[in-house]
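For this depiction, one protein chain was excluded, whereas all remaining protein chains were kept in their positions.
As written, the chains take the letters A and B, and residue 1 is the first residue of each chain.
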Amino acid sequence: MLVTYGQAIGDAIKEEMRNDENVIIFGEDVAEMGNIFGITKGALEEFGHDRVKNTPISETAIIGSAIGAAITGLRPCVELMYSDFALVAFSELFHCVGKWRYMHGPEYKLPLVVRSAMGSSFGAGAEHSNCVESLFMHATGLIIVSPSTAYDAKGLLKTAIRSDDPVLFFEHKQLYQTKENIPDDEYTIPFGVADVKREGKDVTIIAVGLMVKKAIEAASILEEKGISIEIIDPRTLVPFDKETVFESIRKTHRVVVVEESNKTAGIGAELAAMIQESMYDELDGPVLRVAALDVPLPYNIALELHCVPDAQKIVTAVEALF
Amino acid sequence: MAYSKNFLIDIYEELVELRLFEEKLVEIYNLGKVPGHIHSGVGEEATYVGTLATRKDGDYYKITHRPVGASAIIGVPLNTIFSEIMGKRDGNSGGRGGVNHVSLLSKGMLGFSGTLACDIAVGVGAGLTIKKKGTDNIVYVYYGDGTSSRGPVHEAMNLAAVWQLPVLFICENNQFAISTHATEGISVENPGADRAAGYGMPSKIVDGTDVLSVYEGAKELTDYIRSGKGPAILEAKSYRWRGHFEGDQARYRDAGVTEEWKRKDCVEKMKKYICESKVATQEEINAICKKINDDLDKAIKFADESQSITVEEIYEYMYVK
Partner (left out) sequence: MPRAGLTMVEGTVMMWKVEEGSEVKKGDSILEIENEKTMIDFECTADGFIHIVAEPGEVVAVGRRIGFVAETKEEYNELSKNKKDFNSTTVEVCSNDGEISSSKQKFEIKKDNEIYSSHVTNKGHVRATGLAKKMAISAEIDIKKVNGTGPNGRIVAKDIDDYINSMAIVNDTNNEKYLKPEVIPLTGIRRSIAKNMYESLQNMAQSSAAVEVDVTKLMEMKKIFTDKINIIGCKVTMNDILAMATVKVLKKHPLTNSTFDGTNITTYPYVNLSVAVGAENGLMVPVLKYADKMTLTQISTNLKDLVERAKEGKLVSDEQLGGTFTISNVGVFPIDIATPIINPPQVAIMGFGRSVKKMVIVNDEPCIRTMMNIFVTFDHRVLDGLEVGRIMYDMKEYLENPELIIV
């Protein structure tokens, strides 16, 4: 069936709520409104107020109570609206969610999912446009999912809701309306398995979220210039599928990492370091990063577009390898 | 209120257990057996013992760093507790969490956040589970006057009240946030009770040096909560006898005031009560103390002999799979 990325996410939530009575959702405006992007629309009507709950503007209480609900038997799939707001509950996520089981012992399981919408979206400004995966990659004990297609989003969210480990699930706002044909039958996608979105032989591009789309555009331009691009979408940043990336590098010997967040200490920084540590003697050039400029994302749309990576910036980076 | 002999003996036993536990903790800390730092709860036993006297099977507990011995009252085996405190294999997390994270979920304990206040909402979440199951269980969420100044406390209380969850918030007002006195850091006289109205919750203030006063206040509020009416706040007035952590000489406060509070010793007060009301003889009391002391020593010996986990086990418990 042809669905949008947003519908795929909503369907995954509802299917899992039908599968398991203990799955509940709460967050700001998830009930009657069906969240500000309409992702959870219909859930309240189907499952009622006991399982679909609006919360006050209380990010720390959303995460804190999700922990308490999760360790006592529920499977909360909660929402933080914008991923920027995850930082309001940074301590709860970084210290509590990520370390609770480690600190308190194996009796404690945290089957909780924290969904949030991320990324630039044409003028959302410096506090509603961030991609914060890399901040949480630095944490311990978390699973971090950042899907780029409707198919991946649905399969990974279902796995996330069924997981006994806590999952941060980042949805890109610009992808909500992208459509894809996905199977009618139920399916799930395991964590830690990257997807090769395009096969090629000259350069490996590792891209995340919306940047997978930009990388595909860049690959078409580069193909006309005679450069063959392989695109790897890790899909889950933690756990990270190193082997698929390494296998690609053994073929292409060149790597560009594309991410939407700020360049400094970002995903690309981590991956570049990890790749050169493990694959130095396979690399035929430096691992390059294409990322946002290190500024608060400007409100002005022309300036915003100047800051975030696009196909042309990726093309320029790839060409610099030759 | 009339109490049965057994009830009073039990209460007294728990007070003594908590007192002796907290003293032993200081001792083994001084001997260098404890990594990190500890926060002795000597003098504040009544708040825990009095409230926990209202507990039922299936209730949940969110305790704090002071007193750790409360986990023993709740039912965590002493061997587990001291092993965790000493960072050993037989602790609940094999020494990965430590003194502040002594906890067993099977006993209803939810855990603790060393970043204070981040765990108040954890108790609220457990309340959500109870409400969904529809039992008359409740969650005991302990926090201090210092923690009450943090934002997440407000968010958690507001959410519990909005969702009408079965949570008793217990503000253990020992008057100090490390060295900062409540009058310096808190805008109201009663940081628990005065704020309850802001959430539309009932509240009670009890004498934290009198275990029966604490029990009576807690009984009233827990009955209210168990009947499905929503959360409430109990504030116990007490005093932190020792420094914030061992080594803190508490020179920032008036030693005379400390001595005054020490004379309101909750354990002594209860001992006097049960002796005068002929609930127990001095010999019986001595026997209680000896048994508890022996149990504590045995557990400490056990923990001393427990091994450290190996380096290979360092990554265990990070993920279920």
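Quick note on the criterion: a residue touches a chain if its C-beta (ideal position, glycine included) is under 8 Å from a C-beta of that chain, and two chains touch if they have at least 3 such contacts.
Since the model is a prediction, treat every value here as computed from it, not as a measurement.
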(request) Have a look at B:Leu31, B:Ala197 or B:Val257 and name the one touching the chain we're not showing. (result) B:Leu31
(request) Tell me which residue among B:Gly41, B:Gly69 or B:Gly87 touches the hidden chain in the full complex. (result) B:Gly87
(request) Write the list of chain B residues that the hidden chain touches. (result) 27, 29-37, 86-88, 95, 245-249, 251, 304, 308, 311
(message) If the hidden chain were put back, which residues of chain A would touch it?
(response) 253, 276, 278-285, 320-322
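Everything below uses one rule, namely that only the chains that are shown with their structure count from here on.
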(message) Centroid of chain A to centroid of chain B, CA atoms only: how many Å?
(response) 40
(message) Taking the touch rule as given, give the residues of chain A at its contact with chain B in the complex, in rising order.
(response) 24, 50, 53, 55-56, 58-74, 76, 91-92, 95-96, 100-109, 140-141, 143, 163-165
(request) Sort out for me which residues of chain B touch chain A in the complex. (result) 60, 62, 91-94, 96-98, 101, 103-106, 110-111, 113-115, 118-130, 132, 139, 151-152, 155-156, 158-159, 162-163, 316-321
